[in-house]
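Take this structure, written in structure tokens, and hold onto it; I'll ask about it next.
Every protein chain but one is kept in place in this view of the complex.
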Amino acid sequence: MRLVERKTLSELLNNRLGDSQIIAPVEIEGRLYFRQLDPAEGLAEVVWPAADLRNGHSTPGSGPEGGGCTKAAPAADPLTVELTVNSLKEYFFPRRQELYEQTPEGIIPRPVPPEKQRLLVFARPCEIRGLAILDRVFLGEAEDESYKRARQSTTVVGLHCLQPDRHCFCTSLGGGPFDTEGMDLALTPLEDERFLAQAISDKGEALLASLGGKEAGKAEQGILEELRKAAEATIRRSIQVPDSQTMAERFDSPYWGEVSRACITCGICSYLCPTCHCFDIVDEGYLRLRCWDTCSSDTFTRMAAGEDPRKQKHSRYRQRIYHKFSYFKENFDIYSCVGCGRCTRYCPVKIDIVEIVNGIGKAAAAGQAADRASGGDRG
Amino acid sequence: MKQSALNKAEANAREVTSERQKAALQKTVTDLLAKKAVYLVIGYGCSARGDVVPLFVRRVEEAKQLEWNQHCTYNLVRYLTDPDVVGDPEARSKDAGKGSGTAKPGAGKVAVVVKGCDLKSLVVLQSENQVQRERLAVIALPCSGVTDQTGRLLAKCESCPPDVYNPREELCDLMVGEPVQRSGGRNAGKTDSDNRDSGYGDVEEIDALSPAERRALWDGYFARCLRCYACRNVCPLCYCKECVFDQHDPRWVSPAAAVASNRSFHLIRAYHLAGRCVDCGECERACPVGIPLRRINRKAAMVVEESFHFRAGLDPEAKSPLVDFANEDPQEFIE
Partner (left out) sequence: MKKLKIVGFLCNWCSYAGADLAGVSRIQYPDEIRIIRVPCSGRINPLLVLKCFQEGADGVLVSGCHPGDCHYQEGNLYARRRMLLLRAMLSYFGIDERRFHMSWVSASEGKKWADTVRSLVEDVRAAQAEVKTGVPAW
């Protein structure tokens, strides 16, 4: 572990702008997004962590939190949102990806861009864990070439979260604000624009070597521990996924109708989620491409001749929960969720996935009684 | 200093007013449900974590969960055309009723809690025969304005005229709360239907740019657009069972998110809302990437107002301007 100055890190990134693509958080009109940096602009747009927290980063205002929080919520909640709106998912699984052209002369695959090294900086532990989940899908039996290329050519520089906000719940899913899983290099922001840098992989070792810096000692280890504990303590949400038997038993419950009633079936939760990976294949003239799709949409399971097994909203919302917390677990032994909280943070009607999942088990207990009381169909 | 003291005083007054209104609203709904005058009340509630959420109340004892405060931003009229909320008379799905908890059609009245701006979108729904007005119980609340999480008044509220923030009685069934007195603000003392300066300054600002500048400005936003359709889905007037963007034979616009197809999407949606959108602002609030959608819909509204002399949301009997014509419609642009 080394103690590194922001200046040094900045220099390294500047030097890399020539030969690598750098993806970092930038601020656009008050919100943070991951963007591939334009070498001509340099690092001017990049939002650096610690310094901005100190100055109070600009608040999204009526944006992601627009549903409004009553005074019932603690006033101490940080309004500062450290997380980018979009997760880093789109740099591995793009929202629109051209596959090939089907012309009368035959199939012409889209040209593969020349391999360029990528440096993804200031990604958060939660979404980096999300990559490991996407790996299960895209690097499984049917390997996705472009995803594989993207993974192999990218060095991931993670950033620890000093102030998880009220929507974060990574700790109850095996992650944490100071997690290092999946990172090549892990950065912890300190005061005075310094960072603690830890190499997690070989790529990270190489990066660390070029950063130089002072070897960190016991004092720094201590500070790291304190910051970690403080960060973890701010996370007040915890998801408790019921066991598979309960999930199976609650499939037909009217619970799903109740909890999904407010849902407007848009794609915000799916598209911002670091682990959601469903896509559609679309033709634009001769060009065939792949684009993001969401199971919330009422056209997701639409088939030829108009059949649609998930025409009703509750069955789609239920599907979302089961895919993430039941089927994915069965197939890959891990939940398709990293607790980043984006789905709740940006949901236009504040549908809360944690409340809903936690409620399945409770519904199970009260379920039979409630069903009897209301005569089954709450009409 | 003086301004912030005034704001603080107003904020306090707002809180007291909304507490009183909340109590009155809960009582009103309790009565409605007890008398079985309605089978469903769509209102605002509060989640366990303190967020305002849409609330669907069916039982008398649930009425006390209803909320009313400055964070009640949602336009609940959106749910009146949602078959999974109010029940779909044409539902033929095999799992209709099982686990969905939706009402059987023809089961009675639905009550909906509205602010003045929300009410305007209901007026448009009425004029388009999308609701059976006699099966609705419209509960309107005079409103001091709604805010974002920091407590800052939403932009749309700053220009809200008195006959909107105090909803028109003839359009509602029940009014909860006394008319609100708001100090200052644009359009104070004017009514919505006045031939007033509607304050389209935000649109005119963009009109004043050159075509190339406008192109660059909007292309920048369209590059961010994810095509999540939150704007469309939160809109009370985007109720088509099969939306033009979901058609794939013919496919008018590619669903893949890219500048060109996103431009088509936003243009077409605004076009379909021309003369119908009442500027409730929900689309802009819902957008996760901060696209200034009100400025698009208001452009269409400005054209409709200036050229066809029509404003949406005032008259439940009005004919929509885009399915109409006038002999004196402008034609200077035609050769």
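Order as written gives the chain letters A and B; numbering starts at 1 within each chain.
To be clear about the criterion, contacts are C-beta pairs under 8 Å (C-beta built on N, C-alpha and C of every residue); 3 or more make two chains touch, one makes a residue touch a chain.
In this text, all values refer to a predicted model and were calculated from it rather than measured experimentally.
Displayed chains that the missing chain touches over the full complex: B (touch as defined at the top). Among B:K36, B:R59, B:R152 or B:R215, only B:R215 touches the chain left out of the display.
From the options B:Q65, B:Q130, B:S159 or B:S264, the residue with contact to the chain not on display is B:S264. Taking the complete complex into account, B:A274 is the one of B:A274, B:I291 or B:A312 that touches the chain left out.
Taking the whole complex into account, chain B touches the unshown chain at residues 206-207, 211-219, 244, 252-253, 260-261, 263-264, 266-268, 270-271, 274, 296, 299-300, 303-304, 307-308, 321-325, 327, 329-331, 333-335.
Basically, only the chains that are shown with their structure count from here on.
In whole angstrom, the spacing between the mean C-alpha positions of chain A and chain B is 30. The residues of chain A lying in touch with chain B in their complex are 28-31, 33, 59-73, 79, 85-86, 95-96, 166, 252-254, 256-258, 260-262, 264-268, 271-272, 280, 282, 284, 289, 291-294, 297-299, 308, 311-315, 346, 348-352, 355, 377-379. Listed in rising order, the residues of chain B touching chain A in the complex are 39, 46-54, 56, 58, 67, 69-74, 78-79, 82, 84-85, 87, 93, 95-104, 107, 146-150, 152, 154, 224, 226-230, 232-234, 246, 254-258, 282, 285-290.
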